[in-house]
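Heads up, one of the protein chains got dropped from this complex, but the rest are sitting where they should.
Every chain is named by a letter (A and B) in the order it is written, and numbering of its residues begins at 1.
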Amino acid sequence: MTSRGTGAALRLTEICKRFGSVAAATDISLDVAPGEFVSLLGPSGSGKTTTLNMIAGFEEPTSGRIAINDRDVTGIPIHRRNIGMVFQGYALFPHLTVGKNVEYPLRQHGYGRDARREAVARALETVSLSGLRDRMPAQLSGGQRQRVALARAIAYDPPLLLMDEPLSALDKALREGLQFEIRRIHRELGTTVVYVTHDQDEALALSDRIVVFNDGRVQQVGAPSELYSRPANDFVSRFLGESIHLRGAVRESGRGLEFVLEDSRADVSAGGEISWPVKEARLGAAQTMIRPENVTLAPLDGTSAGEGAPGTTGIRAVVRDVVYTGHSVKYVVECPSGGGVVRMSSSGAPNVSPGQEVGLSWDIGRARVLGERSVRTEADGAQVAGAVQSGENEERR
Amino acid sequence: MNRSRIVLWVACAVIGLWLIAPTLVVIPLSFNEQRSLAFPPQGFSLRWYENFFSDSQWFGGLLNSLQIAVLVAVLATVLGTLAAYGLSKVPGFREAFGRNILVSPMIIPSVVFGVGLYAVFLNLGLVGTLPGFLIAHTVLSVPYVVVTVGSTLASFDTQLEQAAWVCGASRARAFVTVTVPALLPGILSGAFFAFITSFDEVIVSMFISSPYLQTLPVRMFAGMQREVDPTIAAAATLIMITTTAAAIGGILSQQLRRRRR
Partner (left out) sequence: MTKAGTLAWPALVLIAAAFFVPVAMIIARSFTDPEPGLQNYTWLMTNATAQGVVLRTVWTALLATVITAVLAYPYAYLMATSSPLIRGLLLIVVLLPFWTSMMVRAFAWIIILQRNGLLNTALDAVGLPPVAILGTNAAVLIGMCQVLMPFMVLPLFSVMLGIDMKLPLAARIMGAPGWKAFLGVYLPLSLPGVFAGALIVFILSLGFYVTPALLGSPREQLVPNALYSQVLELLAWGRGGALAVALLVLVGAVFLLLYLVARAFGVRIGRIGGAAL
């Protein structure tokens, strides 16, 4: 890999930001390794943008520390933080040509004339816009503007590149094309990237790691696959992808901990309780989450799917809606202990209609136990700490 | 087009004529051969323009007015731009308060200001001096700059400044290299309007002028009160050309902003 610069390490230590009595961000701790691509993901108002603004220097944290390459930057003015940034609204200087826009940071950083010309040409080439150097921003399309913004941000090889929802103003096709380019540019430059988005798919597609935000707090940090398959809590599981959620409780049994489904009459095979052993979980009310592709849905016709196969279990549910989406069929299902979404690939999708009763079955190893949604407040703190911990473990591996 | 629409058009054409045409009668009169303001003028001559440029009171008045107006345009534009920008960065209540203070010279009758300033200037010895005129006219022009720059600022994307900071520009540098160019249409039209405000000002100027330092409008006012002199028509034509040019400049600068989108 031909990386031009080296990425910076970024460390946030317990940053908080309050606006008056409103806490916009609470106890944000995060370690980003040099060259890593980290997304801050969350709904609007979740604190992700506030966090980015504090890294950039547009906001000063109320408490906590931000360090870039072990240099504490809290209190250091924005223009001396050596960062590049791509803004949601492009923020191209309207009075300057494309070339002058890209040249602007080079001028500010004291590059000589030849070095500037060379760097501008290289940056524009990187985003495949070499021909547009003398255009004005107003003459460009949305996608082109975002490329220019990208070129400007990377022109002087900043060790840290911040991106604030850079693709949200573009339409879907353009967005996917640019995602691909952002990934390529990241690979080529080796810059550390912190990328803010509210789009789960974008975060999953681009990131080495994702930081999930909600209510001003970090909910979980981890690699995309980890967040998807092992969400730390209800919020993360619902925010990242589709799933079925079922209520129940964790209790102690002779062989260790086990999860018991709340309404066991739902059992497909027998009248007894449905339970399965689980590892680490807190005792008491809890819920389990299963991703749609791990659930098999079958019409109830005597031989139900949940029966027989060792290590699997199943329940009855009612189909509320069936949506054909091309490569798969999406079923919205409901049962006494919960409900959610099941997906079957189009070829093997059973033909059922809304209102029909079906059997759902899954591998118990694929069911993940989460804390109960309603008892979140205190439990969350512990989970967040755990999440950050697990993120750091990940990195050391 | 229905009947009521035609009536509306005719009415508006008459109103438009009333707004624009009367002023134009001044121009032919300034080329009158006779020493008369009667209409229609007789013959054609440039004698009143010759008279204007050879009379130290008239020509001197024009030079004074131009000098004051240019300096005032610079002063008011700098002060008003900084103020409009500064106010846009402070929270709502203080912003509204500051803005109301800055535009009050537009609202309070200038006779009141003029007589008060006359009282103050008498004490300070500023009557009939260049600094006196600069102070008076800048006070009257700052509101126009605050309003035009303020309206440009309302549509100014503050992300542009953030982008400049991230690119490595200090606040002052970002202001000069990004904010000012982006606000330029508003700043320019503010400058033109400040120029006109000063160049045209009569009421306050009458209070604070002296025989040693008079502006062109003051000289013209005095002339109109006592003599029948087509030189006034020549002066009026020159004033009109100057202010119309500046006004067109001001309106064009605002168009510049629209073209940039």
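Criterion: contacts are C-beta pairs under 8 Å (C-beta built on N, C-alpha and C of every residue); 3 or more make two chains touch, one makes a residue touch a chain.
None of these values were measured; they are calculated from a predicted model.
**Q** Could you tell me which shown chains are touched by the chain that is not displayed?
**A** Displayed chains contacted by the hidden chain, ordered by label: B.
**Q** Touching the left-out chain: which of B:31, B:49 or B:113?
**A** B:113
**Q** Going by the touch rule given at the top, which residues of chain B touch the chain that is not shown?
**A** Contacting residues on chain B, toward the hidden partner: 4, 8-9, 11-12, 15-16, 18-20, 22-26, 29, 37-40, 79-80, 82-87, 89-90, 94, 96, 98, 101-113, 115-120, 135-136, 138-139, 142, 146-147, 171, 193, 196, 199-200, 202-203, 206-207, 217, 220-221, 224-225, 232-233, 236, 239-240, 243-244, 246-247, 250-251.
To be clear about the criterion, only the chains that are shown with their structure count from here on.
**Q** In the complex, go through chain B and note every residue touching chain A.
**A** 157, 159-160, 162-171, 173-174, 177-178, 181-182, 184, 260-261
**Q** Write out the stretch or stretches of chain A touching chain B in their complex.
**A** Those in contact with chain B are residues 56-58, 77-85, 87-89, 91-96, 104-105, 108-109, 138, 152-153, 156, 162.
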